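Removed: one protein chain of the complex. Kept in place: all other protein chains.
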Amino acid sequence: MRVRDHKAAAAGLVIIVAFGLLAVLADVIAPSSIHQQVGPVFGPPSRGHVLGLDDSGADMLSLVLMGTRVSMIVGLASTVIAVAVGGVVGVLAGYFGGRVDAWLMRLTDVFLVVPILPLMIVVAALWGPSVGHAILIIGLLSWTPTARVMRSQVLATRERAFVRRAKAFGAGHMRIIWHHVFPRVRGLLVANSVIVLASAIFFEAALAFLGLESVTTTSWGTLIANAFNRAASSAGAWWAFVPPGACIALLVLGCSLVAMSFEDAGSARVPASHIFAGRLEVTRRDGQ
Amino acid sequence: MLKSGHCVRRLAKRLGVVLTGASLSVVLLTGCGSDGSSSNGGGGGVLRIGDASSRIDSLNPFVGHNGFATATFRVIYPYLLQYDQSQNIVGDFAKTTAVADGGKTLTFTTRDGAKWTDGEPLTAADAAWTINAVVRLKDGAAATFAPYVTNIVKASAPSPTTLTVEYSTPTATAEDGLASLPILPEHIWEPMAAGNGEQLATFANASPVSAGPFKLTQYTENQFANFASYQGYYGPAPKLKGFGFQFFTSNDAMLSALRSHELDVAYEVPPTAVSQLESDKSLTVNNVPGLDTDVLGFNSSTFQNEHTELKDPRVRQAIDLAIDKKSLIDVVADGSGMTTGTMVPPALKQWNNPAVTATPYDLGRANDLLDSLGYARGADGVRTVNGRPMSYKLLFPSVATGAPRVVTEVVKQLAAIGIKVDARSSDFPTFLQAIYGSDNHYRNWDMMISDYAFGYDPSGYLFSWTCSQLGGNNLAAYCDRDYDGLFARQSTQTGADRVKTVRQAQERFAQAKPVIPLYVANAISVARSVGNLPEMTSSPLVVVNYMSKIWIEQATIG
Partner (left out) sequence: MRAAAVLGRRLSAGALVTLAVAVGNFFLFRLAPGNAANLGLVPNASPELRSSLERQFGLDHSTATQLRAYLVQLAHGNLGVSFGNRQPVAANLWTALVNTVTMVVPGLVLALALAVITGVYAAWRRGSAGDHALRAVALTMFAIPGQWLGMVLLYGARGHLPAGGISDPFLTGTGLQAHLVDRMQHMILPCLTYALIVYGAFMIVLRTSLVETLSEGYILAAKARGLSNRLILRRHALRNALLPLVTLVGLTIGTLVAGVILVESVFSWPGLGEAIYNAVNARDYPMLQGAFLLLTVVVVLSNLVVDVTYSYLDPRVQL
């Protein structure tokens, strides 16, 4: 795996890391409490409040900062689930092959077609809205690319001479996977992770917008939803919805830059169409 | 926002309310500005009304409960009586009313020569049939109309223009009830009321046979309803050629349509947009004290025994002290609201007990009160009662007025006295299910925030909190014999006696504090200044006037 476009990757990484830092330091940086009314409802931007005030008269800058934290948590947690599930399924399928492989891949096919947002709406409607549900669904529907990538690498590695030798010496499965499979898929896993991160943040915002998010949560999504429900546009308060939306756009931009920059050293690559479709199927340059 | 699908607007309303316009701001829409009409409809005598919070829930009067459904029935169906613009009860299909037998018999002279839209004659017999059918089925298929026929023994039509209604006892709400019950065409509905009336609710009523000033011409569920004037109407011919409701899913889309001349009036306008709209000279904002009341309720059910401290009036008092209602109105309603200490909104001037005011905000006293009860704060700032944290589950419907903002504000304010609240929203039907719990035991929740709005008579506001409404309108499981006694007493009284009892009931209620009124939202509507919309001037109703036909008869546009 090598990085095709260093500049773009660096820019993307800087964006993601910067948001990560903001999320961690949100309560330190935030100029005021998000629970405190500091001025009129939808007060315009001023020197004291550079991003203006929201529909409760709270400081938008502080709200956006605190929202970063929730949005990042949703994103990271779903990513962890996706990579973990995908990793296990892929390794099992590749390692054991045969029936197991066939069934697991069929399962993967089914999960691949389930549209995420409608399923989330259904689950939120049936079991009630919560951040936890959002994380679970995004995570559990985003593991398919990881599974496919892991499987193909395990398959490719399984029969290699050094692996057989290692096996003969009694090396455990985990050890082989860790030392021989994982290094080859690392890059794709990173690319997959950033894509899941981006889509999780997208979907969190979408759920909040549809009113399927806990109301006491402050995330980028709920900020946009609040502004919409309270007619920010008619009130002329663009500042109540532009900053959180811009944050989402910027973070997703960072993630796409990183994802696009990866190219497999072994002449495999992820086609751009697959990156934007959120799945990472490797195609061989040499036409295999 | 107004609740849809709940029976609140349907409850009994009582006799003879006079709501003077004096207390309410009066804005007259005058002038015949020609800037208004665009190429789209408009102008041509069609009044276009928009709303983004509510929509007709059903065209069947036995199913549809909400404001727009009721407004539709009001316009298309005859009613015996109605409320005029000063909220006095006046005639509609009935021309005169005579009271006899000490108030036990009401005799009406009805309009002559009226016709339904299918050409069949509309007579007093239709009215008698409707009343008798509702009386017969009031415990079943016609339950939503039951409060309107309280104490009625029977109705009869000795002639096509004479209707006699007999009551078992003099009834304070007799006229209000008959002003709330639509008269349905017997020849259409009679077969459906047969037997136990099971078919009453299953009837779609997609193209209603009606007789009011307007008839429904077009209806698309959740989107719009169009009405055209009906030539055969028994009353004064309306000035409009037609009118219509358009239902939006977003306030911004609705207000944008108002600005682009696609609408003439927008109802249930979010208060946050008021100041921007006021700066537009071609628009007139009507921001008047309303009836829609947001309340914080405690679970008073005997099955709620996990947090018994919430039944302690001193704890409720502390919570009341800790809620800054003025700030709520500022934040949630951008100043467009009123505080009150009782469940009868101040806009009902005659009935509201002015002595029962909102508890003034006093954080210090609230904390002192809880300290004195020995509920000390834990390390996380949350107080504990016998080792259990004062951490409560609060339910609210996402459609409650000002939600979710009003909820987040209350949560914030209660945190200041060391009370933690876990607020959960849901759609309205789910909210009701969760509140009632299985067998109407009201289990598994501690507090709720919801809103209500009834008519001009106080009975709905009082009735909701009686024991009989457990599993119905009573969302706090409050059940008190003395309060019920006061309610029963006022329902047979008239005049000053009734006023006195109604006010007494409010005092009793405020002492027990099953609910804390948070604020009464203003009714905000915005109109293009291109016509005369008399109902806009002072109506405290959240949506178009569902109490009267007079405004729509007189409205002009373009």
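The chains carry the letters A and B, assigned in the order they are written, with residues numbered from 1 in each.
Keep this in mind: contacts are C-beta pairs under 8 Å (C-beta built on N, C-alpha and C of every residue); 3 or more make two chains touch, one makes a residue touch a chain.
In this text the structure is predicted, and so the values were computed from the model without any measurement.
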Among the chains presented, those that the missing one touches: A, B
Touch criterion as defined above, residue of B:Thr430, B:Asn444, B:Gln469 or B:Thr492 at the omitted chain: B:Thr430
Option touching the unshown chain, where B:Gly244, B:Pro270 or B:Gly455 are the choices: B:Gly244
Of B:Asp92, B:Asp126 or B:Asp252, the one touching the omitted chain in the full complex: B:Asp252
Those residues of chain A which, in the complete complex, touch the missing chain: 106, 109-110, 113-119, 121-127, 198, 202-203, 205-206, 209-210, 212, 224, 227-228, 232-234, 238, 241-242, 244-245, 248-253, 256-257, 260, 271-274, 276-279, 287
Contact footprint on chain B, counting only the chain that is left out: 39-42, 46, 48, 60, 63, 198-199, 201-202, 204, 218, 220-224, 226, 244, 246, 248-250, 252-257, 259-260, 262, 398, 427, 429-430, 433
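Throughout what follows, only the chains that are shown with their structure count from here on.
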Inter-centroid spacing, chain B versus chain A (mean Cα positions, whole Å): 46
Residues of chain A defined as touching chain B within the complex: 35, 37, 41-42, 55-57, 128-129, 211, 214-216, 226, 228-237
Contacting residues of chain B [partner chain A, same complex]: 250-252, 255-256, 270, 272-273, 275-277, 327, 330-332, 334, 398, 403-405, 407-409, 411-412, 415, 423-426
